[in-house]
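Just one protein chain is left out here, and the rest sit where they should.
A and B label the chains in the order they appear, each numbered from 1.
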Amino acid sequence: MGLSARARYSRGQFAGQALVLPAVLLVLVGLVLPVGATLSATFGAPGGPLSAYDAFFASGFRRTVLLRTVSVALTVTTIAVVLGFCTAYVVSRAPGWLKSILIIAAVFPLLTGVVVRSFAWLVILGKNGILNDALMGLGLIEQPLSLLYTPGAVVVAMVYLFVPLMILTLVGVLDAIPDELIQASASLGASPMATFTQVILPLAVPGLIVGAVLVFTGSFTAYATPQLLGGEQVMMMGTLMYQQAMVTFDWVSASTIAAIMMVVTLGIVAVMNSAARRLNPMAS
Amino acid sequence: MPTRLHPALIGVAGLVFVFFVGPLVIVLGAALSDTTYLTFPPQGLSLRWFENIFAIDAFRRTMLTSLQVAFLSTFLALMIGIPAAYAMSRHRVHLPGCLSTLFVLPVLVPELVVGFSLLKNVAFQLHAPIFLSLVIGHTILILPYAIRVVSASLAQFDFSIEEAAISLGSPRLKTFFTVLLPNIRSGIIAAFILAFITSINDVSISIFLTGPGLSTLPIQLLAHMEQFFDPTVASVSVLLMGLTVVVMAVVERTLGLTFLAK
Partner (left out) sequence: MTKALSLHNITAHYGQTKVLDDLSLEVAEGELVSLLGASGCGKTTTLRLVAGFLKATAGTIRLGDEDLARLPAHKRNIGLVFQNYALFPHLSVADNVGFGLKQRGVSGQERAARVGAMLERVGLSALAHRLPNALSGGQKQRVALARALVIEPPLLMFDEPLSNLDAKLRVEMRLEIRRLQQANGTTSVYVTHDQEEAFSISDRVAIMHQGRIMQFDTPENLYRRPANAFVARFVGFETLLPMVVSARHGALVEARAAGGVKLSLDEAGLGSIPDHFVLACRAEGLGVTAGATGIPAVLGLRTYLGRAYQYQCETPAGALVANGPLNQPLELGAKVQLELVPEQCAILRRE
């Protein structure tokens, strides 16, 4: 348009970089640098570069917290995958009008925020909560059960938190499978069950893995839900980190926990990325 | 579809949806209860716990703070994110490939870690005002959403209308505002709504960047819960749910709800 090709190219280059600069700066200054500083602080403890980590793993209590967090996250992920997949399958096959309603029903909890959703379980599982009332009303128990501040309560509340996310991810994945493939499979003699196991499931697996990783890392790094429903009896990495930072003011310890959280999270995501790329047959 | 679904599967799905809705209904019921403790089903119906919200100074203040932070950070995220999304769409060749990874970092790095790092290294080390740190934290949190949603809108945008406008004499910058932005309006609105809600509801970043004197609504709610286990918490929750309903209604009006199946 009046400029030589090279002039246009370098103007494009300048424009591109200028437009992106504020975002890059924000992420660098607001995230990369501070987090980097936190990480490097863990290596600066008196006693040597790895002493902070030694101290962490030497503590029986802290090891328990780590293991507990991993096991809770795994449990939540497994339940969310199973429930989410079954429900997503039904939703993706539902007729148009019903499907819209179901998707809205799944999105609504996601938008209400973590505090409201965790609080709901406080009401349900409390000593005066409806679960206890129902069980006593049915004559199954005489004294109200102490359901709160147990790993089970945390698991239930986090499943409640993450299943909608799983469902939405999986509905997207299942919808992406073209109808023609299902028809081709049927025309070649596969019963609906055979079509499910040999065509739909394998094609849904990469999306399933993505969803599972999201749920696992979300559970692993959660704060509000373990705080409300687990309290100090069921301490998890998130609540431990808060306690170390804001109650005990042991910032090196808090930084160490932060570092471990990051390693676990980023490590799993990295593994998933390479696995998903290799497994995903629909990418062309 | 010719194949029918196994009834057991439909049963499971039905139960899951009841599972979704049930607890929220319970919260609603508890908020209406005329008792000083949380109970469901409600005993007696009363709106006094809703009135109580506005009576409590802490809730009024933190609601205001939450709104301020949400508006500021959403505005910032869009101001920064829209040009970035545009650049990555239009000038992809000139930019390093790792850029999209950089912009997805806020999603990958745990929020607690980000919040804590900002507290330690920005608020504490650099003596930055805590409100500023909070806004920075929220902006970082929602930037990836802004970029991703706007990018999706741009992917469907036909850039040749931009070129047509320029060939007809409209200068580049003007074209950006008068031709491009109106055509990705729905993406921007969606990004705004998503970002705003995420900021309002956030706990994990805010938890480190708040304290006496500055707090957001969800954090205040958590604190209140630990001290007073009364239906006020339920009614605030209902208010937040009401906000969500309003938001979804707005989305339905402007975009149609199929947009949510992103």
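Following the convention adopted for this analysis, a residue touches a chain if its C-beta (ideal position, glycine included) is under 8 Å from a C-beta of that chain, and two chains touch if they have at least 3 such contacts.
Keep in mind it's a predicted model, so treat the numbers as computed, not measured.
Touching the missing chain, out of A:58, A:82, A:98 or A:184, is residue A:184.
Contact with the chain that does not appear here is found for just one residue of A:15, A:55, A:104 or A:199, A:199. Summarising the interface, chain A meets the missing chain with residues 178, 180-181, 183-192, 194-195, 198-199, 202-203, 281-284.
The rule we apply is simple: only the chains that are shown with their structure count from here on.
One finds 17 Å separating the Cα centroids of chain A and chain B. Looking at the complex, you find that chain B touches chain A at residues 1-5, 9-10, 12-13, 16-17, 19-21, 23-24, 26-27, 30, 37-41, 79-81, 83-84, 86-88, 90-95, 99, 102-103, 105-106, 108-114, 116-122, 125, 136-137, 139-140, 143, 147, 166-167, 197, 200-201, 203-204, 207-208, 218, 221-222, 225, 233-234, 237, 240-241, 244-245, 247-248, 257-258, 260-262. Of all residues in chain A, those touching chain B in their complex are 1, 12-13, 15-17, 19-20, 22-24, 26-27, 30-35, 37-38, 41, 83, 86-87, 89-91, 93, 100, 102-109, 111-117, 119-124, 126, 128-130, 160, 163-164, 167-168, 171-172, 175, 179, 182, 186, 192, 195, 217, 220-224, 227-228, 238, 241-242, 245-246, 251, 254-255, 258, 261-262, 265-266, 269.
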